[in-house]
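In this view, the complex is presented without one of its protein chains, the others remaining in place.
On to chain A.
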Amino acid sequence: MTSVTAISLRFDDNCGRHAVGEPAGRLRWQTAVMPRLLVLEDDDGIRVSLAMALEDEGYETTSHPDAEAALRDPVFGEVDVFLVDLMLGAGMDGFDFIREVRRRSDVPVIVLSAKADTHDIVAALEAGADDYVTKPFEIKEVSARLRALRRRLPTRVAEPSHAGTGEFVIDSANGPLVLDAHAGVLRRGADAVHVTVTEYHLLRELATSAGQVLSRQALLERVWDHGYFGDQRIVDVHVRRVRTKIEVDASEPRLLVTVRGLGYRLDCA
């Protein structure tokens, strides 16, 4: 619990986080209250047991069996992390829900996937998910993902260790495009560019080592906190997503380039 307090304190210092100006999806992590999770899962057993287990770990949990109800929930705007099952009964499926969440906010989404097939995982990540666990999962896998997300968040704040590198000019010609680590935002000229927590952190890692190649494995460990056996496709999909936000032409990246067989490199222009 001590680590939670530490994170909360750092969040208390952060005022720039809301410069993005979301109407909804404000992070509650900055308060002393434990993060609020929204579980969207149509299987009663999993939904109820998962909510109980997460509450035991101290999270505030809201759960819904269908996407429409989750979107109408008055606490929607206060959710810190969404846990979303892809295959829901009738109506909207998990993919639609993730896209809707992304339309409204940059709050992290963890997919609870019944499928480990390449196709569905990649589709969910492309829809905007940050990470995933596959069923049958153990609660400790979900906890590990949540912990990793929470560790990730404070780095959006100016950290003492990065004090000297508050602003990264990524593209001076267009905008200019600036990653402001003090404010925790990405700006093109005067406008904020929407990036999710994970996208921001990925860009931040790349910007810190601008001009150097970072392997997919290294990015996976630094940004997602996944070990050696993590899924490197997560990195690939996020790189694609970041490109659509920073590149002039995402199909011909000039800034965030692929170094074949080695990894990715950010070339600030």
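Here, a contact is a pair of C-beta atoms (placed from the backbone, for glycine too) under 8 Å apart; a residue touches a chain by one contact, two chains touch by 3 or more; residues count from 1.
Keep in mind that, in the parts below, contacts and distances are computed from a predicted model.
**Student:** Name the chain not shown, per its UniProt record: "Phosphate transport system permease protein", "histidine kinase", "ABC transporter substrate-binding protein" or "Electron transfer flavoprotein-ubiquinone oxidoreductase"?
**Tutor:** "histidine kinase"
**Student:** Where the complex has a chain not shown, which of A:Leu71, A:Met92, A:Ala114 or A:Ala192 is the residue touching it?
**Tutor:** Candidates A:Leu71, A:Met92, A:Ala114 or A:Ala192; residue touching the omitted chain: A:Ala114.
**Student:** For chain A, enumerate the residues touching the unshown chain of the complex.
**Tutor:** Contacting residues on chain A, toward the hidden partner: 43, 45-46, 48-50, 52-53, 56, 114, 116-118, 135-140, 215-217, 227-229, 231, 233, 261-263.
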